[in-house]
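Can you read through this structure? Questions will come right after.
All protein chains but one are shown at their positions in the complex.
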Amino acid sequence: MATQPLENTSLEWPVSDFTRVPYQVFHDASLYAREKAALFHGPHWNYLCLEAEITQPGQYVTTYVGDTQVVVNRTEDGEVFAFINSCAHRGAQLVRKLRGEASSFTCAYHQWCFSNKGDLLGIPQQRGVKGKGGMPKDFDKSKHKLKTLRVATYKGLVFGTFSQETPPLRGYIGPALLEQIDRIFDRPIKLLGYYRQRVPANWKLYLENVKDPYNAGLLHLFHVTFGIYRPTMSGRVFMDESKGHSVLRTADIDESQDEVKSVYSGSEKYRPDYKLKDPSLFDVTPDYPDKVTNMIMTIFPNLMLGQVANTFQIRHVRPKGLKEFELFWTYFGFADDDEDAIEGKLRQSNFVGPAGYISLEDGEAGRLVQLGVEGRDPADSSIVRMGDDGVIDNQDTLATEVAVRGFWKHYAASLGLELAP
Amino acid sequence: MATQPLENTSLEWPVSDFTRVPYQVFHDASLYAREKAALFHGPHWNYLCLEAEITQPGQYVTTYVGDTQVVVNRTEDGEVFAFINSCAHRGAQLVRKLRGEASSFTCAYHQWCFSNKGDLLGIPQQRGVKGKGGMPKDFDKSKHKLKTLRVATYKGLVFGTFSQETPPLRGYIGPALLEQIDRIFDRPIKLLGYYRQRVPANWKLYLENVKDPYNAGLLHLFHVTFGIYRPTMSGRVFMDESKGHSVLRTADIDESQDEVKSVYSGSEKYRPDYKLKDPSLFDVTPDYPDKVTNMIMTIFPNLMLGQVANTFQIRHVRPKGLKEFELFWTYFGFADDDEDAIEGKLRQSNFVGPAGYISLEDGEAGRLVQLGVEGRDPADSSIVRMGDDGVIDNQDTLATEVAVRGFWKHYAASLGLELAP
Amino acid sequence: MATQPLENTSLEWPVSDFTRVPYQVFHDASLYAREKAALFHGPHWNYLCLEAEITQPGQYVTTYVGDTQVVVNRTEDGEVFAFINSCAHRGAQLVRKLRGEASSFTCAYHQWCFSNKGDLLGIPQQRGVKGKGGMPKDFDKSKHKLKTLRVATYKGLVFGTFSQETPPLRGYIGPALLEQIDRIFDRPIKLLGYYRQRVPANWKLYLENVKDPYNAGLLHLFHVTFGIYRPTMSGRVFMDESKGHSVLRTADIDESQDEVKSVYSGSEKYRPDYKLKDPSLFDVTPDYPDKVTNMIMTIFPNLMLGQVANTFQIRHVRPKGLKEFELFWTYFGFADDDEDAIEGKLRQSNFVGPAGYISLEDGEAGRLVQLGVEGRDPADSSIVRMGDDGVIDNQDTLATEVAVRGFWKHYAASLGLELAP
Amino acid sequence: MTAMPKLGADVDAQTERQVARFLTQYTRCLDEDRLEDWPSFFSGNGVYRALSRENEALGLPAPLMYYYSRAMMEDRVTALRDALTYEPVYTRHITSGLLIERGDDVLISRSDFALYQSTEEGITRLFAVGAYQDTITQENDRLAFIDRRVIVDTFGIQNLIATPL
Amino acid sequence: MTAMPKLGADVDAQTERQVARFLTQYTRCLDEDRLEDWPSFFSGNGVYRALSRENEALGLPAPLMYYYSRAMMEDRVTALRDALTYEPVYTRHITSGLLIERGDDVLISRSDFALYQSTEEGITRLFAVGAYQDTITQENDRLAFIDRRVIVDTFGIQNLIATPL
Partner (left out) sequence: MTAMPKLGADVDAQTERQVARFLTQYTRCLDEDRLEDWPSFFSGNGVYRALSRENEALGLPAPLMYYYSRAMMEDRVTALRDALTYEPVYTRHITSGLLIERGDDVLISRSDFALYQSTEEGITRLFAVGAYQDTITQENDRLAFIDRRVIVDTFGIQNLIATPL
């Protein structure tokens, strides 16, 4: 795969307003290699981890940029450095635990030792043994650093990029999204745990899902019936300049039950009658006064940051080959949460994660689409017209797929895909 | 795979009478994609299911055309319709159970609803919500049907095709085979069960096997020793015009024990002495007076319909990638079978299926050939000369591989493979 | 894979002295096919088995040449013959047990029978049945032998080759290595057992490992601390003409503890203090007076023959696809070993094999490198400069990677890879 | 003697059989798709909690599943039956390693499990291995879970968790 | 209390041990390749039947294997030894979930199994998981199957079934 040249793909985009997505994008091996070069090793900021995971100097955590494993760590002077987890000598995986503490890193194979900034510190037998062997006189340690990434952070979110061309992080994210990040990270967070899902689908299907408010009120009964999310609520979809990032946001205001009834007339998913025998799940004090029940942000290429009721989480979409991804969740609350607030977030973990009332259905959606599209002809494509055709711009409605089109627009541009003549 | 262009293969057929089969056909990934386009999505009738599985309006069953999952169902007006199990919106698998009852099909992802003929009936939020969003004014539901197949049935066998060029079903099967189908389906059948085998071999190896009377009397001791099948019996191999379909047929007549002895002199498989401690397995009244003990029909590309003693079955060869197939058995008797007849068929299930005295060895044969040919040079080929070289035609003997050559002849023609210069 | 043309790879070698190895060699599928053609089915002697495994006429054993399964057996006249385990008729795997006794081989599928030299002896129904069917008159059994290999043996080691160009075995191995073989096989051996490891790495990573004395004293604490192997011992690395084969050899002489201390200053691996609670592991009488503690020989492409303390073993590196190999160990002692000597070798089996104090770390090294290099850019390469750049020749030191460079030099030449301009 | 904790030593054979039968009835209930009976294995305010071995090892509290009343469990069952979209599978639990000790008025039980899922086409996958850490009470001569903690080794969840472990 | 069926409640510890041992001897007999002993676990006209969970669920009768006499089982063993072509493998059964109840003069037993196959090259695959549904009789103080029904969850059979489950 890795040896695939960047040019080598037959894909041309059928329509210029991205209302159609050729199913080929979900099972074409040549695209996978191209994504690695253009998106993950290219001029984009890729999410690495939270600063909260490496608060102390010497702490490190491993993560993935695309399917490349990367080590992120904090140095004595408090800076954050990141490098590919592969030794500069003969390439062995350098760090062998998922997370830990280390002031330097020694490779198991020949014990080359690297600083936590990625510099080569020492080489056994460099001058040989008993005057024989060893490295050539002209061997220059400074020329054998680890392969490092540029790192930037915003409000505790740590990003990295392999490219020198990548614009500054704030500009990359853009003001509209920064504001939403500010809202959540207005105070220190507290790590509550991780979840991992191995979804049998192409990674981009998850991005489609979480950029799509249209499914939110239709796939998930819980959303609808218990008022976490309804298209009849006050909702907006907005994007950055590139249209590659997006926010779906709903607040529990301006909603009349008649509207709800009319929208769900004939649907099985809305059950006004539906009651919980133990409703304490919803009996949790909101974390913010703004009545926002649902905020799903995506940062291109593969980060999701979200709020669902009282739950806050990072969802990192990690490709594991063409037809599988790991959905890696970082579930957090706030440092000043009291016991009740924490207990409330643990209760509401029943909404999210691999077993969550809402989130389990998103994994299933990925599986269903991957299964479905593999039977289709390569030339077939999906229909993405909800919210109208044409220009891709922010919309004050949830009855739209415009952010999905935005994703594909930026994806095609980033990979340098042509439009069909 | 699916994106493989039809041209992209290096295979040329070495000889014009198909007495040689290049082993490449069993492990060349480019051919797999080509088969999907040319055979399964091309101008051929592919077996779908039995009408007996969907007798009532609203009943549906899922099946496969190649490796494409297809839904087959009976409508209110009693017609049978079939479509790819992939939603017309964004491609999700539409039907999520293997079989069931439904008057319409609603996709889980955004609840687009389709009729059992594949027409799009309804779309949530088509006109938007609170006057915002929704589909473009010009959205035309009639342009977004499911991808349907043409369906034709004969004597309760249901076939489908994606192509408009495919000739009418009766002509496709041809009179010689229709006669054999008539013989078996002269009265209503009764479903007795399913078997599934995952054979680690290319799907075409199973077709080679069941078109090859030469192995029948050599691989299977039970065939021979207990007189279900012996090359010394009266036997014929005949094909349709295209040579792609075939029938092997043996009747327990015109056989002398001297002949048997001479043919099996020196072989371990024939054991005149061999006795069963419980012979009741064979103590079952024949279903037909014609003394036919064995009838194996294949209909191109991947259907087998057969009788072995008192057992009757469909064997549907479902490719699951290049080197694996599912052998899907539909085991049946007849509506007018009395208890003894049914009991007899259940007893004789010990001949067939994954554990059957005879059939288990056919799965093993596939595994052995796949293992063997992968070690060979791509240029190597098998020798298929039993029954003489040259013209491919019906033969009144079982000491022949002519039907195997017929299969490859039609296969090469269907894929548009060239002969080597 | 098998159909990959020999030309089809984009790899050019970056430097002419092989001090760099492009990581592409470890995950490029086109190279795997090329290796099959050029190395395993090409003009090289591939290890098959030991004569000690087939001492009696009629004994056979299966083995692999690359990933092609091969049967090796001894005929009545005491000769050794080998052939691909695939029938000359339609390719089925012919021999279905790993090892056994047989004077001839009958295929399960249609009972074609072959001599243990690979000649076709008989075909059922060759003349047809009742005067019908059968093979064409001109069918010539002598034209349908099994695909045989040329076989040559040296001191009980059995090698095979598919090519007529391969030079005589002694010349292929060369005098320097023959001498080492003679040392070990100076008396009849006795088989003690087999080990099998499935290592998740490209097969060539194991060759790199065992040609690399640099890691031997750094990866393995046991080597160092207990004086089985230390770079400060008297050690040599030497190769044959082609540089494809190599020997690493250490003798426990000319070593001062000060040297050891200085070389391992600051290393965690050397623990002069480290003691065993039960040291009886080392309480075994040497098999040879020459104080050699460690001798690791490799014969291109994929054989390792070694001594570690009192243990002697073959390690056959069997590729199982691009990213996995089976490390197949044949563990042996000597016919004249007394009970104590055998017991000593069983004790020291704790050094080697899948769980061995030393060898388990070599499997892990392979895993770590495969993991590490897959994250790197295809253009990246490893640094192999220990022991100096430039000419590749024997060295009287263990502080060297020169034999690794030798392997790649011969590898590139054998595959016909170009040097980058 | 760490290897020989008193653990379980003081539980009589009769109790051991009773607990073993109870635990088997639980897994069989799930494997026979009698989800409606699942809550009845718990006391009214019994707690069912599934935790990844990762969070457990890191001391992080976020659970995979967390039901702290029989009513909540009944809500889960209703959702599984009527509302949630997930792949239909057959399940099969294999268990072993039962050790029991007596706490004050309760029984403390430890056991291990492997859970297999088979698709409608008969393909079986190992879905999860892990451990059950149970606190069991004797209510009017029947057993019930006060607390069942399921430690999941296979926390790289294969797509999703629908039915209880 | 559905979750607490009387099932098994009335079988004494001694009988439970005896049945457990009997079932273990059966699987060990197979795992040690003592096929010739297999029929001896059945009464003379005992029935061995393997059924896919699919057919079972659909109420379709076609069995995977169906032997209704010890003689038929002996025929199967002879065929496996002398005649049939199939891959040689090592097998290993892991079982759990034994529940027993007493019928009139017979014992009704339920248990679960996972069956592994290992090739001659030491690669292990999960071949099948499923359940045993047994009717056992006490003949002159030894146990024997009157009826053993093997429900196979893994009915997408990996190539073929040679030896009994």
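For clarity, chains are labelled A, B, C, D and E in written order, and residue numbers in each chain start from 1.
What we mean here is this: a contact is a pair of C-beta atoms (placed from the backbone, for glycine too) under 8 Å apart; a residue touches a chain by one contact, two chains touch by 3 or more.
All values derive from a computational prediction rather than experimental measurement.
S.K.: Check the whole complex and report which displayed chains the hidden chain contacts.
M.R.: Within the full complex, the chain not displayed touches A, C, D, E.
S.K.: Of C:Gly171, C:Gly193, C:Pro272 or C:Pro286, which sits in contact with the chain we cannot see?
M.R.: Per the contact definition at the top, the residue touching the missing chain is C:Gly193.
S.K.: Touch as defined at the start, partner being the missing chain; which of C:Gly66, C:Gly353 or C:Gly406 qualifies?
M.R.: Once the missing chain is taken into account, the touching residue is C:Gly353.
S.K.: Footprint of the hidden chain on chain E, which residues?
M.R.: 13-14, 17, 21-22, 24-29, 31, 34, 36-38, 40-41, 90, 92-96, 114, 116, 118-124, 126, 142-143
S.K.: When the complex is taken as a whole, what residues of chain D touch the one chain not shown?
M.R.: Within chain D, the residues that touch the unshown chain are 1-5, 7-9, 13, 16, 52-54, 94-99, 110, 112-114, 126, 128-131, 152-157.
S.K.: Since one chain isn't shown, list which residues of chain A touch it in the complete complex.
M.R.: 96-98, 108, 196, 198, 326
Note that only the chains that are shown with their structure count from here on.
S.K.: More C-beta contacts across C-E or across A-D?
M.R.: A-D
S.K.: What's the distance between the Cα centroids of chain B and chain C, rounded to whole Å?
M.R.: From the centre of chain B to the centre of chain C is 44 Å.
S.K.: Round to the nearest whole Å and give the separation of the Cα centres of chain B and chain E.
M.R.: Taking the average C-alpha coordinate of chain B and of chain E, the gap between them is 32 Å.
S.K.: Which chain B residues reach two or more other chains?
M.R.: 96, 108, 196, 198, 219, 269, 326, 361, 364-365
S.K.: Residues of chain D touching 2+ other chains?
M.R.: 85, 87, 120-123
S.K.: According to the definition already given, which pairs of chains are in contact?
M.R.: A-B, A-C, A-D, B-C, B-D, B-E, C-E, D-E
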